[in-house]
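Missing here is one protein chain; the remaining ones are kept as they sit in the complex.
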Amino acid sequence: MRRCNRATNSLETMNKLKSPSVGRPMIEVRSVSKNFGENQVLKSISFEVKEGEVVVLIGPSGSGKSTLLRCINYLEDFQAGEILVDGSPVGYNPAAEGSKRTRQSETEIARLRTKAGMVFQNYNLFPHKTAIQNIMMGPVLVNGESKAEAREHAQALLTKVGLADKANHLPSQLSGGQQQRVAIARALAMRPKVMLFDEVTSALDPELVDEVLKTLRDLSTEGMTMIIVTHEMQFARDVADRLLFFYQGSIIEDGPPNEVFANPKTERFQAFVKRFQNAAMAG
Amino acid sequence: MSWLNMVWGWLPEFFDGFLVTLALVGMCLPIAVALGMGVVLMRLSNHAVIWAPTYAAIEFLRNVPTFLLILVVYYGAPLLGSRLDGIYCGAIAIAVQHTAYLAEVFRGGVSAVPRTQWDAGRAIGLRPAGVFFRVVFPQAALKVVPAIGNQVVVLIKDTSLVAGIGVVDLTLSGKLVMERTAASYEVFIVIAVFYLALTTLASAIFHRLEVFSRKRN
Partner (left out) sequence: MDIAFLSINYLLKAALVTVEIAAATVVLSFVIGTALGVAAAIGGRTIRSILTVYVYVVRGVPVLVLIFIAYFGLPRLGVDAPNYVAATIALVIYFAAFVADIVRGSILAVPKSTVEAGLAIGLRWTQILTQIQLPLGMRLALPPLVTTASIAVKSTSYASIVGVWELTYASREVVERTLAAFEIFFSVMVIYFCICYPISLCATYLQRRHAAV
């Protein structure tokens, strides 16, 4: 089993492996609603993610799972509700009784984004910087680390994701899977409390998917709090502490994978499960 | 509001110049488009004997100032024995240069048509010439409508250069009015407005054409 070289609390977090009942809430989503014009994309969503938990969001396209993920680090605005990351509200400061919520300043929002690392479906690496420069940018520009510190840390992260020798390669010189692993390292460089993964394998050729999923698995065993949006059902079942099934803007199933698959509470999910099992048997 | 009367007095003088400008556009544009289509065929030929000199000529013409070409025709024509009016010298020079510009535009359009269209054309039994004229080029023409619109505006503005050889177009008529009536640079602001109206009209027409072409893309 891989061990990480994180400077902080390694032993403590190792001990929190796979015990979701331990750990304070890292993410709190309370009655969050969002609409695009007439379209109600998120309908009063509420859930909690505890420290060290791995929560996987699944559901059909357009059900709101990616949108919710992007609300957590305020890349999307939401009309109602609250989101707290590590105890701090995101996007809006809580209003006093009876008054409207106030939007946070760009600086506040930027600071909060450092607590949640995000990895995108299309990697979104900075094309004009090498792999190691991509990873160093956040620590140097936002956390004020010195270039030397940042470089050391970045090199360690590259080693962690298995790309130690690609430090000076440009994104255009890397395969999709490699770019995605650099993107993961870039997010980890900010030492986030939680990692958000938005369909990170959907844009990859099948043979490159495994290397990325392996990186995610390693992170989960190290005790990182993770929220993953994915279509990879088998992976979801293996890695998730909890599965949240999204359908048309609401969460209609919530529980550990084995329970949820064995006893689906709703018909929709039953249908979804059946389709997955058919696909698994055919494939 | 005496300046309004002043401008009103200028208008007849401008009108003749405006007609000259329109005449130049009317002569040069169709010729440049037609010849441009012909030249691009030569440019796309597979025989080096044909495309090489064509490529050289196009690149040469695209990288020299328009006014210089006008001067070549203006001073050169008498040497060849012809007594061309200034306006025709300008027309020849502008038409030739814009043929080169448009040939490049068309070439860009042809290369933007996906290779698969060639395959489709050959698959239904057309010969290469047929594929080109019936499948590829029509699509290329539709793709370049906006670029041609831009070139038309450039052509309209280039006609002003005949003022440099004494042809009384819209621009030169402004200079004459200015000298005759002791008015000053304001005259040219009015001239600028005229050109703006002309180019806006041309752009509007091409906008309509673009909408039409976008549907068929």
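Letters A and B name the chains as they come in the text, with residue numbers starting at 1 for each one.
Everything below uses one rule, namely that contacts are C-beta pairs under 8 Å (C-beta built on N, C-alpha and C of every residue); 3 or more make two chains touch, one makes a residue touch a chain.
All figures in this text were calculated on a predicted structure; none of them were measured in a lab.
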Selected from A:124, A:155 or A:175 as touching the chain missing from the view: A:124
Touch with the omitted chain, as defined above, among B:22, B:42, B:72 or B:141: B:72
Contact footprint on subunit A, counting only the chain that is left out: 73, 75, 106-107, 110-111, 113-114, 117-118, 120, 122, 124-128, 137-138, 141-142, 183, 186-187, 189-190
Hidden partner chain, residues of subunit B it touches: 59-60, 62-68, 71-72, 75-76, 79, 153, 157-161, 163-164, 171, 174-175, 178, 184-185, 188-189, 191-192, 195-196, 198-200
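Everything that follows uses one rule, which is that only the chains that are shown with their structure count from here on.
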Inter-chain centre distance, subunit A versus subunit B - centres from mean C-alpha coordinates, in Å: 56
